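One chain of protein is taken out of this complex; the other chains stay put.
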Amino acid sequence: MSLTLAAAQTIISTALAHARSRSAKPLAVVVLDAGGHPVAFAREDGASLFRHDIARAKAMGALGMGDDTRVLAERAKGNPVFFQSVSVAVGGNIAFSPGGVLIREAGTIIGAVGISGDTGDCDEDCALAGLRAAGFNQEIPA
Amino acid sequence: MSLTLAAAQTIISTALAHARSRSAKPLAVVVLDAGGHPVAFAREDGASLFRHDIARAKAMGALGMGDDTRVLAERAKGNPVFFQSVSVAVGGNIAFSPGGVLIREAGTIIGAVGISGDTGDCDEDCALAGLRAAGFNQEIPA
Amino acid sequence: MSLTLAAAQTIISTALAHARSRSAKPLAVVVLDAGGHPVAFAREDGASLFRHDIARAKAMGALGMGDDTRVLAERAKGNPVFFQSVSVAVGGNIAFSPGGVLIREAGTIIGAVGISGDTGDCDEDCALAGLRAAGFNQEIPA
Partner (left out) sequence: MSLTLAAAQTIISTALAHARSRSAKPLAVVVLDAGGHPVAFAREDGASLFRHDIARAKAMGALGMGDDTRVLAERAKGNPVFFQSVSVAVGGNIAFSPGGVLIREAGTIIGAVGISGDTGDCDEDCALAGLRAAGFNQEIPA
């Protein structure tokens, strides 16, 4: 099982269509493979310059720690000193806000999607729309 | 004039279709805006892990120096010590091989495309196919 | 006195056996020499991608500051601004959570072990099991 470019493009196009349907701010969406390497990316017109870096840091952070950034953001609130040192130790490859979501197929992590541009909740909602359309994360995690 | 996501996606999809029509190796294609920030990216299945970094270094190098990487690679052969120092000075944001092509609209540079995966000549040929399809670089540069 | 590969491998294999005996999450374990250079490393199947970087940051942080990361994490809670500046100043080579433990032989620091994957307490417990098995840290530090 590995993440194809076709699946990554479905995730991105659906996430962006969902963003437009709910009038989200302009977004950047990145899809990484299981090793954290970029498969596909799109930045909507008007999205600001850091959106790529933040979206990628969300996706990479989820992969690196093995949890969605919604979970990591909660943990970081309770132990900020540790998580800030992690942020530097991993070269900034983590961002503590919802919107970084692991991509699972039959229980195996095959990549991650990261979105930045609107609130963390909105970013994550668009990511989940993309994952559903591509047929991933159908099982409810324990 | 600025580079839209729609135009960037046309460049990428056409470049990849052209690559398949000529049986190129799996490619990575990145499109940057005039400031060097990513607009869109795709890595074909089977392309190796560094292809993103090299494609981006080609596109950024073209923007940073104001010339396509075909020109830069020629110059670097004639003055390797200088261009190697540039490579380090700009943090690796340049790669001396064809495949990094400036995007021009009515004579103005509005971005760059970078491709890596096959020979530099093939990478550049795919980039030019993408630019033609999107309506850019219609004027012959002086 | 210096840390041998054989001793480092004993530390790692015992730490991982101890982790399995207490049903810890998958761990990464690194052993550094007195200069902070890697001697041996192992990442268990299923451990997430950042575990190497975090384990190494714990071990290096202990060596760099001359104290186990349990002590450093306590200090960082009381003075977060300073320790965050340290984290950046040393290039991320420190992580403020238990699990980075100095290796002492006859009172001399000869290296450090770093573990990441479960709670800091569990990571440290596994590190101490490894150090005991290898015959280190027999004296009680003042």
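Per-chain numbering from 1; labels A, B and C assigned in written order.
Just so we're on the same page, contacts are C-beta pairs under 8 Å (C-beta built on N, C-alpha and C of every residue); 3 or more make two chains touch, one makes a residue touch a chain.
Worth saying up front: this structure is predicted, and the values here are computed from it rather than measured.
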item	value
Shown chains that the omitted chain touches within the full complex	A, B, C
Listed residues B:A95, B:A112 or B:C126, member touching the removed chain	B:A95
Of A:G36, A:G61 or A:G114, the one touching the omitted chain in the full complex	A:G36
Selected residue (touches chain absent from view) among B:F41, B:F83 or B:F136	B:F83
Where the missing chain touches chain A, by residue	33-37
Missing-partner contacts on chain B, residue numbers	48-50, 53-54, 57, 61, 73, 76-77, 80, 83-84, 87-88, 91-97, 120
Chain C, residues in touch with the chain not shown (by the definition above)	2, 4-5, 8-9, 35, 37-45, 49, 52
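The working rule: only the chains that are shown with their structure count from here on.
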item	value
Topology of the chain contact graph, where touching chains are joined (line, ring, star, complete, other)	line
Distance from the mean Cα position of chain B to that of chain A, given in whole angstrom	26
Distance between the centres, which are taken as Cα means, of chain C and chain A, whole angstrom	30
Centre-of-Cα separation between chain C and chain B, whole angstrom	44
Residues of chain B touching at least two other chains	none
